[in-house]
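Mind having a look at this structure? Questions to follow.
Not every chain of the complex is shown here; the ones you see sit where they belong.
Chain lettering (A and B) follows the sequence in which the chains are written, and residue indices restart at 1 in each chain.
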Amino acid sequence: MTLSEIAKIIGAEFSGVDKEIISMNTLSDATSNQLSFVSNKKYIKNIAASKAGAIIIDEKMQDQIPEGCVAFIVKNPYWEMAELSKSFAPLIEDDSLPLAVIGEGSRISAKSEIANGAIIGKNCTIMAHVYIGAEANIGDNTIIYPNTTVYRDCLIGTDCIIHSNTAIGADGFGFATNALGEHKKIYQNGNVIIEDDVEIGSNVSVDRAVFGSTLIKHGVRIDNLVQIGHNCEIGEYSVFVAQSGTAGSTTLGRNVVVGGQSAFAGHLNIAPFSQFAARSGITNDIKEPGKTYGGFPLLEQRRWLKLQVKIARLLK
Amino acid sequence: MTLSEIAKIIGAEFSGVDKEIISMNTLSDATSNQLSFVSNKKYIKNIAASKAGAIIIDEKMQDQIPEGCVAFIVKNPYWEMAELSKSFAPLIEDDSLPLAVIGEGSRISAKSEIANGAIIGKNCTIMAHVYIGAEANIGDNTIIYPNTTVYRDCLIGTDCIIHSNTAIGADGFGFATNALGEHKKIYQNGNVIIEDDVEIGSNVSVDRAVFGSTLIKHGVRIDNLVQIGHNCEIGEYSVFVAQSGTAGSTTLGRNVVVGGQSAFAGHLNIAPFSQFAARSGITNDIKEPGKTYGGFPLLEQRRWLKLQVKIARLLK
């Protein structure tokens, strides 16, 4: 889409040299053929260094825009970004893509659906009622059990096992809300990348990123009914026990263990080898590696246990 | 079913003028060709004003029955209502219904199943392994991702998006239990109505009503792994974050925000614009609109935060 087309969609003025914009991205990650936006004062500091070709911004912050970057000035940048995200969404299915490529030795159920543009590796097992979306890529030896859905563009590594009724790459939970309380969808144009030797249980939701990727690294183990929000990064060999989850954009180091029904708030950084007892509620960064926590609000586990003893004394 | 047939099934006496009863309903909502029941003293006050054609009731409350209404006197009205509910259940699939009607421009996967009697609007996308039940109705432009199930009689509006592995209209959790601890299913003969511009994530369960409808109003946003119990009513633009839920018959006003892993007890009324922090447990009505709550037991969020500080001091 060109800068002038974008300007028209979001109702901004534009009079410079037109050029093609291929996608949207964050201020930090956008390149000169990408568009970004500023919707929150806390990102002002990232504007000047942004390499974005254009930025959607409100009047008050426009003086921060770096030279050579186009400023699209609008009243509600977040709302307009949502409006525009639809224009960058790929087709859900694209019949013009080439037929899926299936690797040697793979066992593909006739009752599965492999969309055009997908690539399945060697010796895979794709069972009945599995859906593999456009341009998804499944590595060698991976097993996908019945009724699991892999949305378009998602990449799954080799030697993975994905159990039944799991959704890989459904849209992250993103929308803008206006003053009337109405919502506008932010199309989630990123994907999910699952590295090698990952096992994911049944009824799990791993959401696709809004931009870039939700990333599940090598050797991760995810139990049933777990929620992984958009743009999370789950470190190597980390473990999520059943019914736990994480909100979006949280990064876990390697070998983090997440107890059952625990949950992380969004935008956190969690040190490697951290352990969380069942039903932990994690709302702050964890900086020191290798400690064990519990409770909500979160405490070191031994302190949480001690606190429970103190609390119980209130009954006396 | 006629009154005399009903009497036979539940073992009640009946000697009046026979007539046709078309379905069951609550005391308040039943009309003269419907049957109701009283299983709990707290509903005694609703008996006199009921317009039901007949009421299943125990001996002690029979004097409350209004004139012209047939009283079926039984020992355990709730158990007999459960017994009878099966007789009012429609066929799961009905081959005698006309073939599904598909609107112009809709893209229906050959690997989906659209049951007889269903109606799909224009420009819909119904993907592989989706199931649309008998007499379900899907509005224009709605997208249903793979492996999602819409049970019979459910209505979904226009411009909706339903993600993968979601179940719309599975039976609400209803049964009667006798003195031996045995359960008898209460057939859930209502439906789900989802209004326009609603987005529902993956692995979500929205249960059908026992009578009437579970209602998701215009503009609602539901994240992944959320539970919506039978007969709930979710107000316009309300938001459920992942792994939250509500028990049956709870009504939310518009723009209620429900944090991750929060839950509502059943039969509550929640004021519009209420906000609930993650893992709130709501067990009472909320009458004043626009406040923010947290914790379990629930407090106003600022009080919950203050309480946590006080609790933490116990460790000193």
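The rule is simple: a residue touches a chain if its C-beta (ideal position, glycine included) is under 8 Å from a C-beta of that chain, and two chains touch if they have at least 3 such contacts.
Just so you know, these numbers come straight off a predicted model, no measurement behind them.
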Remark   = For the entire assembly in this structure file, with 2 copies shown, the number of copies is 3
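As a convention for this text, only the chains that are shown with their structure count from here on.
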Message = Please tell me the distance, in whole Å, between the geometric centres of chain A and chain B computed from their C-alpha atoms.
response = 31
Task = Spell out the part of chain A that touches chain B in their complex, as residue ranges.
result = 92-93, 111, 113, 129, 131, 147-149, 151, 165-167, 170-171, 173, 175, 177, 181-183, 185, 203-205, 207, 225, 227, 229, 243, 245, 247, 261, 263, 265, 281, 296-297, 299, 303, 306-307, 310-311
Remark   = The answer for chain B against chain A in the complex is residues 107, 109, 111, 125, 127-129, 143, 145-147, 161, 163-165, 199, 201-203, 219, 221, 223-225, 236-237, 239, 241-243, 254-255, 260-261, 273, 278-279, 308, 311-312, 314-315
